[in-house]
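Here the structure is laid out as structure tokens; the discussion comes afterwards.
Every protein chain except one is present and positioned as in the full complex.
Up next, subunit A:
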Amino acid sequence: MVKSVTSFGRSGLSDWLVQRVSGVILLAYFLCIGATLIGGVSYEEWQAMFAGTGMRIFTMLAILSLAAHAWIGMWAVGTDYLTERMLGSKGNVLRLAFQIGCGLVIFIYVIWAIQILWG
């Protein structure tokens, strides 16, 4: 058993499941947006679509899925390449800085999305 305190759910199984479920949600969302755009949409129709509570909830679900998906993915990248094994003692410092940076960017995007949708 390998210990980890920075992974999304602290469990490999939980992260794996979240990654897959969030992937399906993102696929559904982008198919929906893609179909709308391909079908042709005016600014007024687009605005009306996002004025509906259902679409806002769906969008927020997609944003939160993206946040979880991104954290799990970037965590895997960081723990692959930015490690003590690969870079010596500075690996741990770089990885932690990278993770803080990723967490901050994801947090900003989530808050920004809430502001766009309900602001």
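In this text, a contact is a pair of C-beta atoms (placed from the backbone, for glycine too) under 8 Å apart; a residue touches a chain by one contact, two chains touch by 3 or more; residues count from 1.
Methods note: contacts and distances are computed from a predicted model.
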If you had to name the missing chain as UniProt does, which of "Succinate dehydrogenase iron-sulfur subunit", "ABC transporter ATP-binding protein", "PqqA peptide cyclase" or "Fe-S cluster assembly protein SufB" would it be?
"Succinate dehydrogenase iron-sulfur subunit"
Residue of A:29, A:58, A:81 or A:98 in touch with the missing chain, whole complex considered:
A:81
Touch rule applied to subunit A and the missing chain gives residues 1-4, 7, 10-13, 15-17, 75-76, 79-81, 83, 85-86
